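The complex appears here without one of its protein chains, the remainder shown in place.
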Amino acid sequence: MKIVVCIKQVPSAGDAKIDPETKRIVREGSKSVLNPFDLYAVEEAVRIKERKGGEVIALSMGPESAKNALIEALSMGADDALLLCDRAFAGSDTWATSYALSKAIEKIGDVDLVICGKQAIDGDTAQVGPGIASKLGMMQAANVLSVDAVSADSLTVKRMNERGYDVLRLKLPALITVVKDINFPRIPTLRNARIARKKEIPLLKPADIGADPDKLGLAASPTRVVKTAPPAVRESATLNIAGGSGEAAAALVNELSSRGLL
Amino acid sequence: MAERHIEGYHVEIIPPKQDSQKLEEDLALFASKLTRIRGSGFMASITDNAMGLLAFQGHECIEELGIDIDPDKILIHLNTFHTKQNLEEILDECRKLGIFNLLAISGDGSTRLPKLRPEDVDATGTASVTSVELTRYIRKRYPEFNVGVAFNPYEPEAHEFEKLKRKLNAGASFVITQPIIEKNAIVDKLIEMYPDLPVTIEAWMSKKLYLLSDVVGYPIPEDAEFDPIGTLKQLEKDYPQCGFYLSLLGFKTQYPVIEEMAAERAARE
Partner (left out) sequence: MKLINEAEKNNYKNVWTLSEFTGGTVHPVSYELLGAARALAEAKGCEVWTVALGNIVGGEAAGELIARGADKVIVLEAPELAAFNDELECNILERLVRKYCPEILLGAATTRGRALIPRLAGALYTGLTADCTQLEIDPETGDLLQTRPAFGGNIMATIRSAGFRPQMATVRPKVMTALSPDPERSGTVIREQLEASDLCGAKEVLESVETLENTVNISDARVIVAGGRAMNGPDGFRLLERLAEKLGGAVAASRAAVDNGWIAYPHQVGQTGQTVQADLYIACGISGQIQHLVGMQSCKTIVAIDIDDTTPMMKLADIAIKGDLFEIIPEIIKELEKRRG
């Protein structure tokens, strides 16, 4: 079984302080980490490989520093890693990102299963996984809770819904996005971490994956940010409730009720 | 057995982080520090995912790099953020290496770190595994380990002494305090209450005293003046019967001074 895991490097929250004016937490300085939801995707891919044999390829798109996210995937047990890294990819929205990743998956060839994390914590859109599936004409299951049966041509999964779950049979090749309840990602051993750091990670350009340059990057992206603004400031006045316990409790319940919180 | 922990210094060292971008360099540095501490006859205290930041395990580094150690002079921190399988592996590997000194702490978690469940350590009557349950489990399953525990003089006093009692009942045989920077009444009381219990005092070796704000529970200004070596010397006078655990020790300038202090102390004794 050939499995591709799509992963993303995202900014992690740095140290936090409280802004005395707005009472909001301000995070200072940030470094990059592997998107936390993608850890579950990598872990699930490696577990399927351990059960069924095959190979796991970690795929990402981003600046050269995104290699670090791929190294983490390799340390956890992915066999190979590829990075789409070129100016032409820069500024891609979720549509153009899905396009680029789908072309890379086509290029890898004979892929049975694509696994993504349920969403990336920087954008929180959850759009890239289904976007890839639609471009590759693959069956998809988003928010997968467990992968139950794996055969050469199909996959049975439990997919979360709002009242429980659905049991789905997907014909391969297919794409799934996984939620964090699916597994507990392993922590790499020092031995595997050292081996991972010695692996070569090829950097791929649009031509290497046969992508149409007119469908990549900011210029080809259907959505465009036209304005940014700070969010509404948190109501910073504290309402102090005093008095005996009974009175205070009644005052609180009244207040919550008038704010529509009960 | 107990006296081991009080003589000389404990030097804290932190294994390379999982996300290190210069892992080989960090490993070489870790090995050289460990070798240097061994040469000085100090105890090397190796942390376990300190601050919830993912790092490699001390025993892994020792094994993988084949570092020559004096196992009696190694203290491995062990927190409650592991899978059961991982816990057993750590204990087995420590035994293989001849390392029998552990410091059991609750530790810092993160979403990336699994938490031991009560059933993993045969604990009942608790909702979460703390250093008490961990200590009890290790002492029961692997009685050959010496298990130390933490003591925090900044917690409400009655609460902390009651917790210490439970830790000692669980089988802990030595104590390491949170950092203090002057004679501390609660620590005095600890020594008085348990005259036979080896107590090691953590001494803060960084000039950045404000980093202790969260530990002590009140804000220390960022520009607070602090002389770590001078403070350590005073603490040694105040607590001649205690060992000292040196955290954030500078290996370039502070370490040679500590070596001199150890030599003077040895000469005195």
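Labels A and B are assigned to the chains in the order they are written; within every chain, residues are numbered from 1.
FYI, contacts are C-beta pairs under 8 Å (C-beta built on N, C-alpha and C of every residue); 3 or more make two chains touch, one makes a residue touch a chain.
This is a predicted model, so every value here is computed, not measured.
J.: Considering the whole complex, which of A:Ala142, A:Ile182, A:Ala196 or A:Ile209 touches the chain not shown?
T.: Spelled out, the listed residue whose C-beta touches the missing chain is A:Ala142.
J.: Return the single residue from A:Ser60, A:Ser75 or A:Ser98 that touches the missing chain.
T.: Result: among the candidates, A:Ser98 touches the missing chain.
J.: For chain B, which positions touch the chain that isn't shown here?
T.: Residues 52, 106, 108-111, 115, 126-130, 132-133, 163, 214 of chain B touch the chain absent from view.
J.: Please identify, in ascending order, the residues of chain A that touch the omitted chain?
T.: Given the touch definition above, chain A has residues 11, 13, 16-18, 23-25, 27, 93-95, 98, 121-135, 137, 139-143, 156, 160-171, 177, 221-231, 235, 237-242, 245-246, 248-250, 252-253, 255-257, 259, 261-262 touching the missing chain.
Just so we're on the same page, only the chains that are shown with their structure count from here on.
J.: Mind checking the centre-to-centre distance between chain A and chain B? Centres are C-alpha means, answer in whole Å.
T.: Taking the mean C-alpha position of each chain, the two centres sit 36 Å apart.
J.: Where on chain A does chain B make contact in their complex?
T.: 33, 36, 39, 68, 72, 75, 184-185, 187-191, 193-194, 197
J.: So in the complex, the part of chain B that touches chain A is made up of which residues?
T.: Residue list for chain B touching chain A: 18-19, 21, 23-24, 54, 56-57, 60-61, 64, 83, 86, 111-114.
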